[in-house]
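Data first, discussion second: the structure below is written as structure tokens.
The chains shown are only part of the set, and none of them has been moved.
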């Protein structure tokens, strides 16, 4: 394992790596959840996806939208919209040399907030639980961006 | 601040970091704009989001789509589709050792084009203003990818 790069020996970067992998795996889980609802609710978007349910005439009723499928898809898109900034800004943040404890606080709150957001979205829990968990992740990302831009700015 | 990594002392990487943080913050702004239109236009997707407007029977008329909300959402998705390639290819481009002035030119044009794209989308400005700003960002990303692939190719 002598080939492990220097970056991976940096504790902050290792923490970034760990939490990024976790939150991306969580996002990938949304694909499985959407597929699960598509199969159990029989709600598909593509004609070629319903051929296992018989000929097109009998199966075309499954080319439809379903509230649970759409809910999972919205949760997935919300993940993309929020996790992409976290990964991009978080990488730069990890490289900007923050204290390990501060960095861990950011990463843990973000990942915790996004896990809760998914639970709040899929259950669904009453608002403002989903809204507040979204806001928490948003604020953590802003905080990391502030650190990145104040550490070194090159316009 | 002695812990700042070597990469952050590289001027090209610092410029990449600055412009990436800016363009991701701009993308995150789209979430706030969408929320603003959802609240002012009263147009929501989730039943749990409308409970503040009274009981479900009186409030369910707010479970609807609104042209301004959909416009903001399309702008957000267009950002994702274009900013994700910029961040990924831009990181590799920054690591490929381009001239600082050339790199700054790429980053500035991309970020400027995306800022203008958002203004053109939300105003909306007459076409082809939105189309051209999209194309400009697209071409800048292709140019960076060309540099990445010609600097070192390992298939």
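The letters A and B name the chains in turn, as written, and every chain counts its residues from 1.
By our rule, a residue touches a chain if its C-beta (ideal position, glycine included) is under 8 Å from a C-beta of that chain, and two chains touch if they have at least 3 such contacts.
These numbers were taken from a predicted model, which means no experiment stands behind them.
The copy number for the entire complex in this file, given 2 shown chains of one sequence, is 3.
Convention: only the chains that are shown with their structure count from here on.
Superposing chain A on chain B by their CA atoms means rotating through 120 degrees, a value rounded to the nearest 5.
Residues 1-5, 7-8, 11, 14-15, 17-18, 20-22, 24-25, 27-28, 30-31, 45-49, 51-52, 76-77, 80, 83-84, 87, 91 of chain B touch chain A in their complex. Interface residues of chain A facing chain B in the complex, by the touch rule stated above, are 7, 10, 12-13, 70-71, 74, 77, 80-82, 84-85, 88-89, 91-92, 95-97, 124-127, 130, 138, 141-142, 145, 148-149, 151-155.
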